[in-house]
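To start, the structure itself, in structure tokens.
For this view, one protein chain was removed and the others were kept in their places.
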Amino acid sequence: MLDRNGIAKRIAQELQDGWYVNLGIGIPTLIANYIPEGINVEFQSENGILGMGPFPYEGEEDADMINAGKQTITALPGAVIFDSATSFAMIRGQHINLTVLGAMEVAQNGDIANWKIPKKLVKGMGGAMDLVASAENIIVAMMHTNRKGISKILKKCSLPLTGVGCVKKVVTNMAVLDVTENGFKLIERAPGVSVEDIIAATDAELIIEGDVPEMKV
Amino acid sequence: MLDRNGIAKRIAQELQDGWYVNLGIGIPTLIANYIPEGINVEFQSENGILGMGPFPYEGEEDADMINAGKQTITALPGAVIFDSATSFAMIRGQHINLTVLGAMEVAQNGDIANWKIPKKLVKGMGGAMDLVASAENIIVAMMHTNRKGISKILKKCSLPLTGVGCVKKVVTNMAVLDVTENGFKLIERAPGVSVEDIIAATDAELIIEGDVPEMKV
Amino acid sequence: MNKIVANAQEAIKGIQDDMTLMLGGFGLCGIPENAITALVELEVTGLTCISNNAGVDDFGLGLLLKKRQIKKMISSYVGENAEFERQMLSGELEVDLIPQGSLAERCRAGGAGIPAFYTPAGFGTEVAEGKEMRMYNGKPHILEEALTADFAIVKAWKGDRYGNLVYKGTARNFNPMMAMAGKITIAEVEELVEPGELDPNFIHTPGIFVQRIFQGEKYEKRIEQRTVRAKDE
Partner (left out) sequence: MNKIVANAQEAIKGIQDDMTLMLGGFGLCGIPENAITALVELEVTGLTCISNNAGVDDFGLGLLLKKRQIKKMISSYVGENAEFERQMLSGELEVDLIPQGSLAERCRAGGAGIPAFYTPAGFGTEVAEGKEMRMYNGKPHILEEALTADFAIVKAWKGDRYGNLVYKGTARNFNPMMAMAGKITIAEVEELVEPGELDPNFIHTPGIFVQRIFQGEKYEKRIEQRTVRAKDE
């Protein structure tokens, strides 16, 4: 079973040289710590920066330099700052190569829900709806089940949707799943997790072909 | 009878302090030379500058600094340069207080034609269609008749339109005309021009109420 | 041209009950702190506020929420604010949640005279309910309308008496589009400079979009998520 960092590390393997990447709040943010050797990517944050660097050294925080998670950040040489309309022009115009975000639920048709629990939690969609409606390449980073052990990998989302048919891949603490025309295909198992464990923890139907290899993380 | 400079001088009297003004090519450009004392206005050129200054001194021309008429220009302190989308955001978004442009024909319902003579002359509309469709306050600066003496102030435009029902005022070498709900109203006569001269030179019907004063230019 | 007014109180003159305001900022970054304080003092109520976020309980728009001056919020993300959540869930506060990119583009459209545009964001979700749908490039899009406001209030780094503005870092965010979309736009700046000091090639908001400008008395610039690394990392 992976922890949050493990999930980030596995997704980092998907990065390709020269890509522009938007990382959501939570687990996705951790991906920046695991960029493979020899791969150069630029991170966009939808509040208006491209070329985001590491967190500032203590005492060097600048209230005017934050990411979309409102964390203090730095800018790398070659970075650019822009307004929100330009930022979403990049996103909506499909100039971003990879979007990674968290989710409350993902369904086998690629639907995603991550912004609202009716009558309980309404934080808003932020930039997520623009991101999922536009991106060609969306990976969801999430725990396979909620705290009660209930699957978040579903036949059909029960919560209000963020986007329809958009998710391409899901990386959880238990598995890597591709969203295919016929539903979720199990691609990899987390270390120490069996195919049976995954089936047991999953509400959605899984397509399983031959031996499912263990992730290398 | 006014000359081109006279028309510009008369229109300059319409300027109000604090206005942003877009001047078209030709006679309108001359208005910048006659800004009344105590009035501050800023000139916008739709190729991307606000705060346009006078022409450069000889030898100080900069190929990267032109106006929409492709003339070399300078920028005043407080000037701003921007791209064409932002420029037309100002225009379409009605942030410009006055637009002055030339015309081939103006009709008594406020229609204007100034971009095309079918099969003869096709220069294109440039920014004129955006300007006339958006501006609340449009003054046309033009000669009353063409070189053959035929009226350009018409009951109905014969050339392809640039915009419909948009012109508010016309200043010609002979007269100042307001476009009212009922058609052209003769407001002023050029020096030495009689009401009869104007009627004779005008195709459109004119509303004439009481004595028509002579322009003060 | 001189658009400078003495202070925040002068700047917000004319703002009345039940008006619609736009307020720049992302989280607490780049928010018009001084104008918000003045609005609290003015005690206007029934406001509709268009702002990406709703502040926190004791800063930013949270101050107006606490005093129940806001009738309706139009935002994209409203976490981090317990009082907000309480008012919303109890039905005291109307909330219209909009995808962040659509919010930014709708403000820009309002300022640019574009009354409506198509976007893919929100298709198949609650956001699309009641909106026109159309296929473009094989993908469904929904029609979104422009947003404007009686007053837009933005925060910039530097500005001059023409209203020209320059922002610093990610404090830019929604400010430039909102500056375009206000019937009256108020800009508060950290520093007023002389015309010509701002390079005309590098002005973020041309002064034509701004009607009033003032230098804010002080800036707290609160940080929501102070995240740092140790020096020896």
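Worth a mention:
Note that the chains take the letters A, B and C in the order they are written out, and that residue 1 is the start of every chain.
The rule is simple: a contact is a pair of C-beta atoms (placed from the backbone, for glycine too) under 8 Å apart; a residue touches a chain by one contact, two chains touch by 3 or more.
Since the structure is predicted, the reported quantities are computational estimates derived from the model, not experimental observations.
Contact with the omitted chain, checked across A:Gln94, A:Asn146 or A:Thr180, is made by A:Gln94.
Looking at C:Gly14, C:Gly46 or C:Pro115, the residue that reaches the missing chain in the full complex is C:Pro115. Residue positions on chain C in contact with the hidden chain: 105, 109, 112-120, 134, 136-137, 141, 145, 166-169, 172, 199, 201-202, in rising order. Against the chain not shown here, chain A presents residues 18, 20, 40, 42, 44, 49-51, 75, 77-82, 85-86, 88-96, 134. Listed for chain B, the residues touching the missing chain in the whole complex are 45-49, 54-73, 75, 81-85, 87-88, 91-92, 111, 116, 119, 122-130, 133-134, 160-165.
The rule is short, and it goes like this: only the chains that are shown with their structure count from here on.
The chain with its Cα centroid farthest from the Cα centroid of chain C is B. With centres defined as mean CA coordinates, chain C is found 36 Å away from chain B. For the pair chain A and chain C, the distance between C-alpha centroids works out to 28 Å.
Residue positions of chain A in touch with at least two other chains are not found. Residues of chain C in contact with at least two other chains: 108.
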